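The structure appears below as structure tokens.
Some chains omitted; the rest stay in position.
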Amino acid sequence: MNERPTLASHGLGPGKHSRLRRILFDHGLRNGTALFLPYDQGLEHGPRDFAANPASSDPRYILDLAIEGGFNGVVLQIGLAQQFFWEYAGQVPLVLKLNGKTEIPSDAEALSPLNATVEEAVRLGADAVGYTLYVGTPAQEADFEQYRKVRADAARFGMPLIVWAYPRGSAIEAKGGRDSFYAVDYAARTASELGADVVKLNFPHPDKTEHVPDPYGTAVSAQQAVDAVVRSANRSLVLISGGSHAGDDAMFDKARRSMDAGATGLIFGRNVWQRDRDESMRFVATLRKVLEEHPSSAG
Amino acid sequence: MNERPTLASHGLGPGKHSRLRRILFDHGLRNGTALFLPYDQGLEHGPRDFAANPASSDPRYILDLAIEGGFNGVVLQIGLAQQFFWEYAGQVPLVLKLNGKTEIPSDAEALSPLNATVEEAVRLGADAVGYTLYVGTPAQEADFEQYRKVRADAARFGMPLIVWAYPRGSAIEAKGGRDSFYAVDYAARTASELGADVVKLNFPHPDKTEHVPDPYGTAVSAQQAVDAVVRSANRSLVLISGGSHAGDDAMFDKARRSMDAGATGLIFGRNVWQRDRDESMRFVATLRKVLEEHPSSAG
């Protein structure tokens, strides 16, 4: 298990520090861990994601869930934030997702265009912003350029920047795929090198050893892989994402291994709201138990 | 007693709403009232204000007091905020006072120059900004011009704007003085007319009837005066300020009348920290009782 970075060790200015402290210590379990509820799938995948639980298509359902479930934050695109968040202002931290795209065109040269600005996030009272960086995409130059301006604005406004560090595009598909240990590890490091305050990562699959560069061709355990990935993120706080809906035991296992590895928290969406409300709450309660066992010091 | 405005009735955007809700419902008594600790007297009056309790000259003493006393916010100028607030980031809301001056030159044509910007307040993680408007000063044109830009920036960033509405300058001194019912009532209305989210007012002295225009020349009770003043502030939330150190009973009386009148809270500085620590805490405890009896709904 890696030492988890504290906010004080982070080199943060007072604005980022205040906002992250609020997220981590004034909400959720108030123990320095985090459980985020992402809700940008309506843009990323379309309404098909709401079929399993039609109620989930209503942003109010999600916001109520976030509050009742004691989440540390909810992630919205600008439109839903403007239309729905005002009624919930101050009740749960808002993470404004700044870029996003539909899944309709090919993502061989994936790039997630900007839909809102950090200034808009400030105006909405958000406590953090999110940016999807498609690590390794052939459109890397445009992506880095777009990201750099977001990072600079986030610094100017003292707004924590959460980077969705997602390996994507034809090049990484040719080198083992987007969720190989190699890809996720490189993504973690890239986010840290480029100044993410928090990085959202998928759980690595160390068994995907084909076509990956050395030393990733040698199989390691899932725990070893996630340990390495958290280490590669350095002082960027790590959130492990749930990904598509899968079995609960696999999810708890992923959660526990991630927290053991030194991650700061979890960001689970479809696994939470693609089921009925009561089941969601039971699932969340178990996730919270995992987080409860992995407190952080405020120092 | 006036009906106290709720945040929902305020016409606030989500940013101001989130931040005010945080101040009023996530700190202090968490019941929609507020107790603020102002600490800009070192600039406004100089270190002489710390003579009664030398420990109070250290900003850390004040920040600790604000946290221990369960204040809803602490008011600092930019320098102290930068040098001291980072250690307390997220533990107590920061109100960045944007303007201020020394008392050395004459204030016949009082104007309080800008020392910081709303953008800096955002960067520091502040939850509100403060601006002193010298109502009735001969320098009114420069003051309104300066204020207008601050108000616009506060709107742009969703940052609650607290206006210190202080009658000041030679003209108001010739018309009954700065704390007459006439002057304070006019100041309350001016803040409301010019877009204050919150207004800080001195308690009116309805007995100062000399040289004031009608109908303020007729004496009314203290309660009638403060009722009227809160009414004049409309939907700008009212904070009543403590002013210079006076007897505790007078203070509690002032506090109770103000809250009865529909004020949202109190902003007491010298009355709090110009005594030793234990006495401060006892004094604060009694103020909190007054606030406890005047809850607001979050609606």
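Chains: A and B, in written order; residue numbering restarts at 1 for each.
By our rule, a residue touches a chain if its C-beta (ideal position, glycine included) is under 8 Å from a C-beta of that chain, and two chains touch if they have at least 3 such contacts.
Bear in mind the structure is a predicted one, so any value in this text is a computation, not a measurement.
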| item | value |
| --- | --- |
| Overall copies of the shared sequence [whole complex; 2 in view] | 5 |
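What we mean here is this: only the chains that are shown with their structure count from here on.
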| item | value |
| --- | --- |
| Chain centre separation in whole Å, for subunit B relative to subunit A (CA means) | 40 |
| Sites on subunit A touched by subunit B in the complex | 13-22, 25-26, 81-82, 85-86, 89-91, 94, 119, 122-125, 156-158 |
